[in-house]
Structures are given as structure tokens and as C-alpha cells.
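Here it is: the structure, laid out below.
Only a single protein chain was left out; the remaining protein chains are all shown in position.
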Amino acid sequence: MLPPSPVARYRVLYGDTDQMGFLYYANHFRLFEIGRAEWIRARGLSYRDLEAAGTLLPVVEAQARYRAPARYDDIVVIAAAPAEYGWATVKFQYVLTHEGDGRVLCEGYTLHAFMSRNGRPQRIPQEVLALFEQQV
Amino acid sequence: MLPPSPVARYRVLYGDTDQMGFLYYANHFRLFEIGRAEWIRARGLSYRDLEAAGTLLPVVEAQARYRAPARYDDIVVIAAAPAEYGWATVKFQYVLTHEGDGRVLCEGYTLHAFMSRNGRPQRIPQEVLALFEQQV
Amino acid sequence: MLPPSPVARYRVLYGDTDQMGFLYYANHFRLFEIGRAEWIRARGLSYRDLEAAGTLLPVVEAQARYRAPARYDDIVVIAAAPAEYGWATVKFQYVLTHEGDGRVLCEGYTLHAFMSRNGRPQRIPQEVLALFEQQV
Partner (left out) sequence: MLPPSPVARYRVLYGDTDQMGFLYYANHFRLFEIGRAEWIRARGLSYRDLEAAGTLLPVVEAQARYRAPARYDDIVVIAAAPAEYGWATVKFQYVLTHEGDGRVLCEGYTLHAFMSRNGRPQRIPQEVLALFEQQV
């Protein structure tokens, strides 16, 4: 499938940093959230609408590898793309880079289950599947 | 009414601090949340149960005055108490102090509306009113 | 002085909401932070540079009044402006509105002290004062 491509920019807040002066490690997963939401939005759907239509996408697994620190006021470029999918799951991949110098700051993935509102696994909706199938 | 009294302790996380090395200003309001929840719990009710029974308590106004910084790993003593109430509102007051040296770190309040699940103002439930009336 | 004018837009993350489905009350203060940083940046300075040059702007007091909830994926328009200043303090004012329908979601302020790196009060730097003086 296609590698992650830039979908959003995020400027690091004071409140995102920790006393090391770096973007706190857990907060990178907030940027991953932006990444997958904007990847979907760029293709004409929105996660909000999916949820309103009864499809939830809880995270089953998440991982990040930290390459270099992001600092206060840095602009982080968020690249995202689905990496693989099954009948009821999808794995998104992310690369965060520093806008100023292009350094890779963080790479990671999130694995999601498609779930109905009552908590049961659910086949990927056709309109979403179509998006994934275009990614080859 | 009675002044705020200690209801909880909170140890400042790395992720709570910012690059100044202090508890980020917005995060003090998380400690206020702990304060009002524990004040209620200490009196035999729980906010979770109130909500499950249909009473929501959204914040209408919030204020904090920062006296001294809380640092990483510091233990903050959270004192809370209702300061005043109307037929459908309550104001909680908070004082955060440093456990080690007793310094006041932050004071503030939150004003809440009692609301039903459909978003309409709602009279204070009798069991909650009884708690407030004991505070004189 | 001039009233707050739009300086930034912020899309509400899943991670910003709470189980009521609303932007958590403490997180509005993160948007206030964006507001004052972008107000300064729009005038050719940056808070990062101020800090690097030895001027810190810790928050002394903060208040928010919540008018209407911001929901997941909503775009919030952040308006900000200095409201008043003394020789070593400045008060910023904020108005958050819903981009879709223009409703006011939240209003508030933050009061800041100008402080040197060693923690002592410090006169407003001349270049910053010049910005405030243009706001009449």
C-alpha cells in the first residue's frame, strides 16, 4: 500500500510539552489521531459521520518510536495512511516530521477494529473499504 | 458556608508539566475536578451515579488564581467545598496546597448548572441539596 | 483597547472531548494559549523568542465562561487580544466561536506577569509594549 503522506500540520503548544522541553510522549498519539482523521477527510468522508452512521473505530493497539524530540512552537508535519486492513480491522501508519528541517520525529501505527454501537465487530463499511482499495 | 477542606492528594506527572517545569495552568482545572468529585464521594454520593440517574453538572464558569508553581513529582493537596448554591446551580471553591511545605499553589472556583440529560436546567436533586445544607 | 479578533482555528479532537461529548472545560484554556501565541505571532514576534530572550509570561489568573459546548470535529474560531496592561502585567481576552454557525462557545481571560528567568517581576520589554500601544 502507499506510504504515509502529509495530511496535516500541528504546532506544539506549551501545554503539550513537559519539563524536558519536549512534546510529551503520550501526546504524539493525539497527533496520530489528527493524521487518521485528516486522511479520511481528504478523501471525502469524516470519522464523525462514520460514527454518526453507527461505525466506531476503537484503537486496539498503538505504537510509537521516537526518533527526535519536537519542541515548543515547532510545526510538526503529520503523514498518515492505512497500512493494511482485514474484514473488520485497519492499521494506520504515521510519520511525524519537523517542518523546519525535515527530520523524522516519530513513527508509529494504530490498529483499529470496526465496531457497531452495541460493541460488536462489524465489517468495514463499503464506502470506507473503497478508500482503502484505492491505496495500492 | 464551610471553607474548602482537603479531599484528595495528587502527584504531579511529567505529562502534567510544561517546559517551564511547572504544572501547566489548564491542568489545575483537572485537579479541581478531582476536588469536587471527592467532596461528593466523601459524603456518600458519586458524580457518576448522579449522571447515571439523569443529572448532569456542566461547568458554566471557572476561574483559577495561581499563587506558586507546582512542580513535577510534587504532591498537591486538593481542598474543595461548595461555596454557594441556587435552585439549579452550585459554586465549588478550591484551594491547592503543596503537601511538603503547606504553601498555597492555586485557588479557584467552578460554577455549575444542574441539567437534565435533554439539556434543560433542573432543580438540585434532594439528596444533593441535603449535602449542601449540611455545609453551614 | 480593541476587542478580540480571530487569530486561529482549532478542530476539536476526540481526545479533547469528554464523555458528555463536549470539549472538556480545562481544554478551553489550551485554546486560549493558542490565541495569545497567535496574536503575538501575527504582529511579528513569537512567545518562543521572548522566552529565549529571557522574558517569561506565567499565568497569574485565568477565567472562562462557557456559553455553549464545542463538540468533536467542530472547528472553533479563536479570537484574542490584550485587554489591559500594567508595567509588568498583561491581560489577554478571548472569545471562542463555532465556525459553522457563529455561536459564542466560550469567553475568558488570562492575566500574566512578565518575569525574568530568575523568577523576578520584569518590566514589559519595549518591543512588546509597542504592540500593546498599537491596540487603541
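The letters A, B and C name the chains in turn, as written, and every chain counts its residues from 1.
Definition applied: contacts are C-beta pairs under 8 Å (C-beta built on N, C-alpha and C of every residue); 3 or more make two chains touch, one makes a residue touch a chain.
This structure is a prediction, so every number in the text was calculated from the model and none was measured.
Listed by residue number, the positions of subunit A touching the unshown chain are 20, 22, 25-27, 29-30, 33, 56, 58-66, 69, 110.
In the full complex, subunit B makes contact with the omitted chain through residues 13-15, 29-30, 33-34, 37, 46-48, 72-73.
Residues touching the missing chain, restricted to subunit C, are 14-15, 17-21, 24-27, 71-72 (touch as defined at the top).
Here is the rule we use: only the chains that are shown with their structure count from here on.
Taking the mean of the C-alpha atoms as each chain's centre, subunit A and subunit C sit 27 Å apart. A separation of 34 Å divides the Cα centre of subunit A from that of subunit B. With centres set at the average Cα position, the gap from subunit B to subunit C is 23 Å. Across the assembly, subunit C contributes residues 29-30, 33 that each touch 2 or more other chains.
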